[in-house]
Structures are given as C-alpha cells and as structure tokens.
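Below is one structure, written out as structure tokens, with a few remarks after it.
Left out: one protein chain. Kept in place: all the others.
Chains here go by letter, A, B and C, matching the order in which they are written, and residues are numbered from 1 within each.
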C-alpha cells in the first residue's frame, strides 16, 4: 500500500503535514509524537526580523472551532536558521517553512536566506488576517498575489506553495492568479476572519477584535474551496481546514487535494497528526486502496 | 423595560424574527410556539411562479452546523397571497416576506404583487447559493446588487431589506452598494457556500454538490460581518448566523444589529425563537438594561 | 394530536442484532397521540450534532406511556443513543408524520431491513387477517415479536431465513395475496412493491425515508416527487415528514 505523495517534485512519505502556527517548529511536540511519522512538518511563519505579535488575549474558543490573532509572533530568520532547521533535520520528514512579511521585499529576503538552507519547500503566507500590513492584503487581490508570487519565485531555490485566504468572493480567481504567476503548489484554506464578543464584559474576546476562525466548524467551506481550486488549476493543493480525523483528510483528498494539513485538531489532541496518518491507512485498508492517489478527486 | 425596536419605520415588539426558510410560513410551527411572541415572522422565499427546488438529499449535518440546498422550492406568489398571508394576519406579529427570483423582473413582479398585500416588510434574497440563476449572482457583484435594489425600490410599497451574501471579499462594499441604491435595511448573513463528501459512499452529501452552511459553527463570521457592515452604513441591520441563545442574540446587537433572526437553532429546538426572546429579556434584567437600544453597538 | 417537545426517560436499552438496538422510552405525552407509521425526533446531547434523528415507532403503549424504538447504529448520533441506559434522559419531539391508515380487508404487511420495526406496531393495530413478509440481509431481528401476532414469511439475501432473495420473491414463492399492502423498507423494495400493487390494482401504503431537518414540514428538505401537483407545495413534491412518511402507491413517483 502506497501512502506517499509527490508535491511539486518533493515526495512525502504520507500526505499529512501540520498547519503552520499550530505546531511551532516541531520541537514543542517532539516529546508527544514521532515527527518521523509525518509526511512533512510545516513550521510557524518566519519573517526577516523578529515580530512581537499582537496583545493578549490572542485566542478564543468558538462553537466547534477557535479564533486566533497571534499576529505572527516569530523569532526571525536568523534564530530560525540557527536553531529550528537543525532541529528538524534530525528527523526523517520533509521541512516546509512558512514565510511571512509586511512587504514584498520582506518575503523576498527570507526566501533568499532559505535558498541556502536544507529545507524542502516554502509556504508563502499571504493570507494572515491578523496583521495590519502584508498578510491578507496580498491574498485578497489577484494582482497583488500575482506580483508577490512572481517576486518570490524569481529568487526561490525551493518549490513555492502559496497559502491562500478563504476571505474572497472567488477562490478560483486567486488560485489561477497564483498558478499563472508560477506557484508550484497551493495551500488552502487559511482562517476565515471572525469576531467574538463577550456579552458579559462587553469586550472583544480577542484583543485584536477580529481573529482567524479555524476548526471543524469551517471544514465544509474549506472542502468546497479545495474542490473549486482543484478544478481550476493543475498545480497540487495541500488541503486544510478543520481536519480532525482520517476520514476528514480523505474528504479533502477526494475533493482534489494531494496532501492535507492538520491544524486546530492538535490543540484538541496533541497526537492528532500522527493518529490521522494511521486513520488514513486504516481507511485505505478497509476499502482496499493500493495507492492514495486513487482517492484524489474521486468524488 | 423596552424590547421593541424600530426598523425602517416598522416597530417590532421585540428584536427577534426567524431566518427565511427555517420556519416555513409560520403555520408549520404555530402548534409548537406562540407566534405572537415574535417581533416578526420572516417567511420562506416566494417567487412569481412555483419552484420545485433541488433534488434530494437537500441537507446534511455538519460539525456544529448544517448545509442546505433546498433550491428555494416555493408554492408561488398566488398561493402565498391566498393562503399564507391571511394565516399570519391572525397573529400580533410583523410579517416580513422573503422574495426570490431568477431575473430582476421576477423580483419586481413579486414585489409589485405584495404592494397591495397587508405585509410589513420585504426581504430580498439576493444571496441564495443554491440556485443556478438569480440568487447569489446578484449578491456577489456590487453593480448587480445596486441595480436590483433600485428596480425593487422603484415599485416597492413596503420597506425593502436586502439580504446579503457572506461569500464576498468585502461585505462593506456590498452593504454600501445596497444602501446607496436605496435599501431600507440589510439582513446578514445568508449561508456560506460549503461542501461535504461522504467518504464511504464517495458521493456529495447533498445532491446539489454545494450547499449553504449555517449554524453556530459560522457565528463568528456573521458577527464580524455585521460589525463591519454596521460601521459602513447607516441603515438598520438584521443580524443572523448561528444564533442559538439569548446571549448570541445580544452579541449580534452589540456588534451593531438592530434586530436578529433565529434560523438553524429552530431545527435543534422548535421553541428556540421564543426561548431566545425570553433569554434576551433575562439578560436585560440581569444587567439592568432599560431599553434594548442601549446594547446596540455598545462593544 | 399536537406535537410534544419533551425530555423522555430511557427505561430499557438492548442490542437485538448486529448494530440494531431496541430502546424503550417513557414519554406519555407522545405515546397518547402516536400511531403506527409515525416517527419521533431524537436530539443528540453533543453540541457538534444539531439536527434531530428521526426514528420510527416500533411499539406504542398508551397505557404505560411507553414508546419502543428499534434502530440501526449508522453514525455518531445513533451510536450515542445506543449508549443510553435505563434512567438516562433524552430530548424528543413527536409524534411526527401521518402514519399508516388501517383499511378493511386482508392485509399484507411488508418490511425490509430497518424498515421492519414500524410494521410491528401496525400489525398490533390491524383488525383483520394479517400476513407479514419480512426481508433481511442475513441476520434476523424482531421475528418473535411478529410471529406471536401473525403468520410471517421470510426472505433473506443469503437464503438462511425463508426464501433466498427479496420480499417480492417471497410473495411470489408463497403466493401471498391480500387486499391491502402496507410496506416500509429500502427504495428498491418500495419501487418493486409500488409496481406490483399498481399493476394488480391493490391499495398499497408505502412508508418513505429521506434526510430531514425540521420534521414538521417547514424546511422542505425531505420531499419526494408526487404524480399530481401537491395541494400544499403547489408543485409535484410532497413533504415526507409532514404529508408522509406514508403515501399511497399511486401518489408518489419513486423513479
């Protein structure tokens, strides 16, 4: 039985990675689960310089999900390269580095720095709803998305995954813009912009007022967008948004995703990502699937 | 203590109505709860002629919510006027008639017919994600939204509520377009386009492939859009999207809504709408709120 | 004949076959008005599952105020119900739907798979002569409940019980005849019975299934196509939860 998948020329041993920001650099969870069992580890977004992020509270639980407004706090590319990459290189898993920035040149700077590093793929976060500049601004306008994709590709040594925002009228328009600009793959969906108000204290539940909504609550939106995007472009898609079980992962693959990312589920079950790998395996055995690719877009 | 609200010149005894399509014409629930206790009853969408709707299955449960693709099945304006309006006139509640159509002239025809009828407000559904023509097509393009709003206003004898789609990049752009075109009020949000796949049968969970996602799962998106729209326009907003309790209703009002609609909650608790009226009352008593208007946009 | 939305108490729960459970509820408000072929909505206690599960009534005891439900575990909701023990409480609404209409004449009562349970209460209500035909995949259940009330003919896919094949095979094999047919089961079975009944001009009441939300005819989720334009919907659709789940063979288009 073959669970390995090939994404933009990179082979993962299985189709499961973690959603950027939910798994730190991998080190934080390495005592709880075996990173070797993941197809890839996608790291927390890293910028050219350290970011302090947003004020607290940065998260709030919502019905069947959660909202976060971390604000892309990160230790900056220097520390990341010195500490986090060497840590992950100890494991037999692919390394996907999520890159964030405020300006195109911020992104380009980080992508150039990583060109010399032993990482396998870069995921460009152009869809963070929680930062003033950059982030989602690039992800809601096809022209801006196209431009940053081209700039990044111009200097990139590794395959580029553009992580798209679901906060758009037409996801296919964004997917096509990224593909035409040279993106090697797509990640979708990032979080949906949400808001929660504490009616007893009469304050916003997160200090940033709005936050990114994630979790199984929004899975149907993610599956729909993956399905639409997969029909619109030829480049592979890493599907994410509320995956809690192996069947959820299979649902995304049937919708057209080549691989999947486990995010919020890890907060509900620290071992979720590895459990889901095993549940996909069990599903394949149950239905006699020889190769995971048989399931791709099969609905 | 005053719970009554004034929307586009119409006074409701309390800020609670039902979401169109979840409550039929009101008759279906009249044996389970007292319609007199609702601020208004919003009826299932009615078109100029009868519609058969979509094939079944038309709904699917999702995590913390549900998806529907009824396809606006309705008995047409003739039967509606003869049967449903007289039924509702027996009750001491306002009547909001939801209007749907495939073309602008369909909408205009229904709005003209209703001009002679004893109904209080019209809610124009330009955001149904489940019909091929009409519906959401008008709700995702500011120009189309502006045009249909003007056409409807030209012939309308009652205040016009435009029901907006959340499947847009910028809800404020749509809200402003409707306001500038003469809308008297806004309803938001309609459902989010979603998809669910049965991984065991390898088929779409609803025959229409995609369906409208509703329920508490998507409440944070609804609250965010109501907050943004309320800051962008002066016309009153009827907030909806996952309201299950009185505190949920208060949350929408604090976000800027003048009134609220209870939808999916009615399927989980047939008495939800009336229960929520009582829970809002209890909240006001707990915090010594004299007038519900004190809570509007107070966050 | 109103609909009640109340907390019922579980008084009995047992597995009677693989994934098939029998649960008895103390729910006098519902039991008073309930009749064969009607169903009730059961609500999950888990916040992630908001829609009620419609489950048909297998036995109604108005004196004790008890309802018996025999259901198959098909998902997380029914799995949750199967874990309830005597003394547990569960939110329910009902009775819902129209139910069967007992008619004079020799009755042929046909049940297939999880469509078998509602036929038990019907057999208990039918006045005249009753013949029962039950179709199973392989494992039988409720057979004693039926055989104590009427003559029962069996069909099973593996042939281990009665005729090898479907209920229609059993009807032909045993030359079962009657004046009125009452049936509940999978769609292919209902289609075959509809064709059989129309051809022979035999009155047939068919109980249909569809995914539901409101259960009271408001949301129009659970419709089936009708041959004539329906008086209420004003289109060729009937609401299974409200106008049904039981329809006459000549009313509905099952193609």
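Annotations for the structure displayed:
Here, contacts are C-beta pairs under 8 Å (C-beta built on N, C-alpha and C of every residue); 3 or more make two chains touch, one makes a residue touch a chain.
Small disclaimer: the values here were computed from a predicted structure and weren't measured.
Taking every chain of the complex into account, the omitted one touches A, B, C. Only one of the listed residues, A:89, A:202 or A:268, touches the absent chain: A:268. Of the listed residues A:56, A:90, A:103 or A:173, the one in contact with the hidden chain in the full complex is A:56. The hidden chain makes contact, of the residues A:5, A:38, A:66 or A:197, with A:66. Against the chain not displayed here, chain C makes contact via residues 46-49. By the touch criterion stated above, the residues of chain A touching the omitted chain are 21-24, 28-29, 31-32, 44, 50-53, 56-61, 63-66, 68, 70, 73, 75-76, 79, 215-216, 264, 266-271. Against the chain not shown here, chain B presents residues 63-64, 216.
By definition in this document, only the chains that are shown with their structure count from here on.
Viewed as a network of touching protein chains, the structure reduces to a complete graph with every chain in contact with every other.
Here the chain at the heart of the structure, going by C-alpha means, is B. Within chain B, the positions touching two or more other chains are listed as 63-65, 216.
Across the assembly, chain C contributes 47-48 as residues in contact with two or more other chains.
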